[in-house]
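As you look at this complex, bear in mind that one protein chain is not there, while each of the others sits in place.
Labels run A, B, C and D following the written order; every chain starts at residue 1.
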Amino acid sequence: MNTEFMFFIQLVVSGIALGCLYALIAVGFVLILKATGIMNFAQGEVIMLSAFICYFLVTTFHVPFLVAVLLTGIIAGLMGIVTERLILRPMLGEPIFSVVMVTIGLSIFLRSMAGILFGHNNLVFPSPFPTEAVKMGGIVVSQTEIWIMLSSLVLAAVFFIFFKYSRMGLAMRGTADHQDVALLMGISVKQVFALIWAVSFITAAASGVFLANVMVINLGLSVVAIGAFPAIVLGGLESIPGAIVGGLAIGIIENLAGGYLDQIIGGGVKDVTPFVVLFLVLMIRPYGLFGKKEIERV
Amino acid sequence: MEFKKMKTVLTITALICLLVSPAFAERGVTEDTIKVGLILVKTGPVAALGLPDGHGMVDYMKYLNDQGGVHGRKVQVIWEDDEFQAPKSVAALKKLIHRDKVLCLITTGGSNQTIANMKTINKYKISNIPNALMQEFFDPYQPYIFAMGATYECQYQCIVDYIFGDMKADKPRIGVLYAKKEYGKIGLKAIRERAKAYGVDLVSELVLPTGAVDASSQVLTLQKNKVDYVITCDVLPPVISFLKTAEKYSYKPKAVFGFNWATDDMIVKACGKGAENYIGVNFVGGWNDDSPGMKLVRQIAKTNGREVKDIGLTSLYIHGIGASYLFGEAFKRVGKDLNPDSLKAAFETFKDFDTGGIFPPLTYTDKSHAPPEMVKLFKADVPNNRLVSITGWRTPKKMD
Amino acid sequence: MDLLEIRQLSLNFSGIVALSDVHMAVKKGQIHAIIGPNGAGKTSLFNCLSGVYVPTEGDILVEGKSIIGLKPHKIAKLGIARTFQNIELFANMNVIDNLLLGRHIHMKSGPFSGSFFIGKTLREEVKNRLKVEEIIDFLEIEKVRKQLVGSLPYGIQKRVELGRALTMNPKILLLDEPAAGMNLEETEDIARFVLDINEELGITILLVEHDMGVVMDIVDEITVLDFGSQVANGSPREIQANPKVIEAYLGQEE
Amino acid sequence: MAIRSKTFSESYHEDIKLFRTIWLKSWIGLFLVVLAVLPLIGDPYIVYLINLSCIATIAALGLNILTGFTGQISLGHAAFFAIGAYATAIISNRFQVPFWVCLPASGVLAACAGIFVGIPCLRLKGLYLAMATMSFGVVVEYVVITWDNVTKGVRGISVPTLSIFGYPLDSNNKIYYFLIVLTALAILSAANLMRTRVGRAFIAIRDRDIAASVMGVNLTQYKVMAFAISSFYAGIAGGLYAYVMEYIHPEHFTFLLSVQYLAMIIIGGLGSVLGSVFGAVFITIIPEFIKAFAQFLTLLFPALQDKYDDGWNIAAFGLLIMLFLIFEPKGLSGIWNRIKTCFKNWPYTY
Partner (left out) sequence: MLKVNNIEVVYNDVILVLKGISLEVPDGAVVALLGANGAGKTTTLKAISGILDSQNGELEDGQIEFMGNPIHRLDPDRIVKKGITMVPEGRRVFENLNVMENIKIGAHTRTDRRQVKRDVEKTFDYFPVLEGRKDRLAIFLSGGEQQMLVICRALISKPKLMMLDEPSLGLAPLLVKEIFAMLRVVNDKQKTGILLVEQNARVALNFAKYGYIMENGKIVLDGPTDLLVKNKDVKEFYLGVTDKMEKKSYAQVKHYKRRKRWLS
């Protein structure tokens, strides 16, 4: 096969791997958005904290990797519940703006706490995945990436089934529509919220652990979450399948832009392209690719 | 009620900070102390660079005090955090001058913070050693800025020289990865021009951003373009990302180069075998060098209970100690009559001043505060998890 | 010429037919009612009239001029004002500001003159405030003048909304279920206001209402809609006797 | 019982005055006097912080007009701020024109950018709009960095000293008065604008856009106008920032700055002119208070001296924002209103 074509395919494949990471991060955002209408700006910090926690579990406490991942998930879940209980529950019924601002405050708080607790050094995760990459017909995929893709896929399927068919999933969707009516249906909105924050934080923990495997762990890790914003919006803010498709699209677009546009236009187009694409998509579809158009009823 | 309480507390604290501002006749110098400021990022993502640097500065001053101080005076360091933001840096300098009334600053932090403070520095005669390496700081002559460390241009010229000179590369295919920052852009330009002087054009010029999740597209492009010498103009984390990604795609250029902010043992610890072909330049000695200066550095770290893994980036810790070392020497040379002018004059008596291998020998005159344009090259020593120097101090070759 | 004429109006909405082939005319000075079961398209018709929806087919003429395709604010300038089924007041403004907004189309000040608030702008504000106070008097809401409308009881809010439409000085007033959710006393008040508006201010009124007591007592003409199309048209007496209307809407009297 | 003069009005003209009571007028007078003598007694550090607060106030006012009053969320305010700052820097460098040309030009340029963003964003709402404006911010940052022969890119660009009719304002204390006057003007005109026809239309769009359009408000025109006015304010603030810092760099105008402005208006109070002022001052000054408090603590407990981590300052800042909003979700203007009612009713509690 000619090298030009292989280059393209390889860009797309690594774009998919990157996209899965974005998708995973985006799902964490979308879960909370969907159920409570809140954009959680502290999501990036949770991702970063999880990476640190997993790192220290493995290096300082010599916990086996899989157990460490499990523990990180549990800690993140607990953090979610605590966050909901202490910070967001008192805000029930307050303007959404103020609640979003509280999450910004939380992000500032968590970031500096991470600095205090874990230091400011650049840390490198002793990756449990073999560095030997898998080669399939000339296409290279690292084992870490395979794991990222698989777990994103599994998580997506689990969420889809959960929201479509389970009693609790239905309750969550109902709560997303009308909190007060959900209360009247006998749904414990408090429980729903606690659960949703826990699940979202666990998803963030998963993306944190994976990021730790591909990036240097430091306080800057939280910024990656901003890179997932275009994915969320492309997906239409409240749709989980949308977030996943959005994530993949952004991953691929970013890599293709890096591979082709960077040479032509020059200078870091790779990072800007997702945002330009996002802007253009919104011009044509103001509710993202998968978002529902709200019907104006007066 | 609560609010009232909070208000009272706040008012009281405000009054305290207003009133507890001591006034001295001579700024920052008394019979037994010298007050020295330090503006360097302590918190946030960039703190990985600021903290070891600042710790080095503080630790050396402590060492100096333990030795009995300078002419009977102890040095007191006040470290202000600017969060790597210019407005905060400007505020910090105002506070240090007007509240704390410091004599000088060891450093004003990054380039853009230093430039924002330039006017105040000149007005209040604040001697300092910025830790960014820009030509603007000494060309034209800035009376109170003492530049230390080879400029980015010089560093990259030395790298290109090394490719053509020491590695004897014939028609090398050179690719550059750069960050869209000061150092990245200057570096790119310097490399491009230097390579041109050797009669070679750059094959690829790619951006590798600081927070890059992965470097796949960059690695693939370099691989496709058959680049065999990669020069990075990036700080540590992205360089590490790059080396790891390159390893994944089994992309093995003959050498990968990095400049001083990415030349640290950390890179070998992080990438292991992936860093095999890494070569870095720096204007500070290596942690394991056998020079008297580096012995002192290791000793200071030990007395302060700092182990290598707590320090983080050791090269920056060394830089910090070096900067304080220069100030200590200047204080000594002034003698008893210490003030902003005499301090500047003392700095200007440095002639081929030897720091014992921490910095290259340096000279300041009343016409030029230019840094010594000298660097060492370091190569990865994978089994021992560190970088080892492969050259002595060298300057860019004269081209004609 | 009729003040308002609707010709062969159709509206499709995500594949659902909301209106089909509706035609009716409102004569100047009359009170005209539209009745019909829920989902018959009454509110959709109002939305077409005020420009919120653009009909798929047909024509709407105000004093002989077509308003199809005009943006809502243009239609407002032509003299069509309306109220909404679920109150659509600006909840964070006080009553005066809500009513002053109704004067929007009669005022001129722009961002520059507004920033300085002297001379002409000031005079304009005061002048329009007078007009607003007239309406406040008319609707007997003096006491709540400076309250935020969000905190007012439902009945008063409905009245404020009516006032907001009145301050626009409209030729035609569209009222969407003005008496819904009102008890008898409040319904009586509204009925009286509707009559007064029609008689004293000479404004033509088109209203949608389910309270047959009100409709039959105060209106001049009724149009009945069902499933988006017109079933009957005529005076209250005729409609009450129309078997088709009884079957689809009124039900047999017990 | 104290009888206060002038709590009723005799005409509508009086009823709509901004400063109605003699008390209010005297308080404002007193406040202005304090501001006027401050540079003579306070140190330049405080003056500099007030200067920053002034700039933040003007920018926050702009954002509040767009987000708080008109309900159009913007996460790209830093971009308009940057456009203003760069316009001032570039124009004053290239053409050596005085501030009274530069500053309005910066505002107008930023306003044009606002219109340019506003028009395609007309159909967007809520988070979608926030993300679109954020994208604009990212693109502006990219352009500023990349277009280096005009903006000097990552080198940063220095700005000539601001001089008023030949008199150079070369220190913070001198530029301070200039800023105070401009800020007062900005506050007044925003307050005026918000209580006239245009302002009412803005609020109407925020509360119920469909109802507003049915009442005759041209949504397109007014939304774009809100964008333009908002970015005009941001542009002016940016220009002033350039003059105060005398050197600007792309890193000053990141996404985080946009978030910071949003924080100011939410903490201050959305849809409140006074709230923007409170919020801007709060966000600018509070970190200093925290630092002072931390220093105070280390004085009390010398054991903390070496252990104290500066991260705590920022953690405390984040915590303060959270606690504040949990206890007072309506922001500082909510507290202000409560104090005001308390004063009005004094000595009665209700």
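As a convention for this text, a residue touches a chain if its C-beta (ideal position, glycine included) is under 8 Å from a C-beta of that chain, and two chains touch if they have at least 3 such contacts.
Since the model is a prediction, treat every value here as computed from it, not as a measurement.
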| item | value |
| --- | --- |
| Touch partners, limited to displayed chains, of the chain removed from view | A, C |
| Chain not shown: contacting residue from A:L92, A:L117, A:V134 or A:L153 | A:L92 |
| Option from C:E5, C:E177 or C:E221 whose C-beta touches the chain left out | C:E177 |
| Touching residues (missing chain, whole complex) on chain A | 92-93, 167, 170-171, 173-174, 176-190, 292, 295, 297 |
| Chain C, residues in touch with the chain not shown (by the definition above) | 14, 16, 35-40, 85-86, 140, 153-155, 177, 180-188, 191-192, 195-196, 210, 212-214, 217-218, 248-251 |
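The rule is short, and it goes like this: only the chains that are shown with their structure count from here on.
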| item | value |
| --- | --- |
| Per Cα centroids, the chain farthest from chain B | C |
| Separation of chain A from chain C, taking each centre as the mean of its C-alpha atoms, in whole Å | 48 |
| Chain centre separation (chain B, chain C; CA means) in Å | 72 |
| Inter-centroid spacing, chain D versus chain A (mean Cα positions, whole Å) | 32 |
| Numbers and ranges of chain D residues touching at least 2 other chains | 145-146, 210-211, 311, 313-314 |
| Per-residue multi-chain contacts in chain A, two or more chains | 111-112, 115, 266-268, 271, 296, 298 |
| Touching residues (chain side chain A, partner chain B) in the complex | 3, 7, 10-11, 14-15, 17-18, 21, 111-112, 115, 119-122, 124, 131, 133, 140, 142, 211, 214-216, 218-220, 223-224, 227, 254-259, 262-263, 266-271 |
| Residues on chain B engaged by chain A in the complex (per definition of touch) | 43-45, 47-48, 51, 180, 204-207, 209-211, 213-214, 216-218, 220-221, 224, 236-237, 240-241, 244, 247-250, 266, 269-271, 274, 310, 312-313 |
| Footprint of chain D on chain B - complex, ascending | 2-3, 9-10, 13-14, 16-18, 21, 42-44, 81, 83, 85-87, 90-91, 94-95, 98-99, 111-112, 115-116, 118-119, 180-182, 184-185 |
